[in-house]
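Below is a structure I'd like to ask you about.
Missing here is one protein chain; the remaining ones are kept as they sit in the complex.
Here is chain A:
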Amino acid sequence: MTSVSIRSRTSSLRFKICCSAKKETVDKVCNIVKEQLALPDGTAITAESKFAELGADSLDTVEIVMGLEEAFGITVDETSAQDIATVQDAANLIEKLVLEKAS
């Protein structure tokens, strides 16, 4: 009977779309973005926040991507970096690269 509880945990994970990122990744990205853009503490950043809406211009975006590269130990190539528009995009790309690196 105890094995049933373990099974229910894995089934809740199955509901996640395979390309969407983990919450810790999204949170880490949010923190780095907040730090880079020097946003006041009360600012709400969610996974759907667009960098442009938060007041980042293209230079800020490059710096944010660099910060993410350093924090997660990955290398983002130019073309992928251009597609990043929201926090969710960044988190998904990070997860993908971390997986590729680990394999």
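Some observations on this one:
Keep this in mind: a contact is a pair of C-beta atoms (placed from the backbone, for glycine too) under 8 Å apart; a residue touches a chain by one contact, two chains touch by 3 or more; residues count from 1.
In this section, contacts and distances are computed from a predicted model.
For the chain that is left out, the UniProt protein name among "Electron transfer flavoprotein subunit beta", "Palmitoyltransferase", "Complex 1 LYR protein domain-containing protein" or "TBC1 domain family member 19 isoform X1" is "Complex 1 LYR protein domain-containing protein". Mapped onto chain A, the footprint of the missing chain covers residues 57-59, 62-63, 65-66, 70, 78, 81-82.
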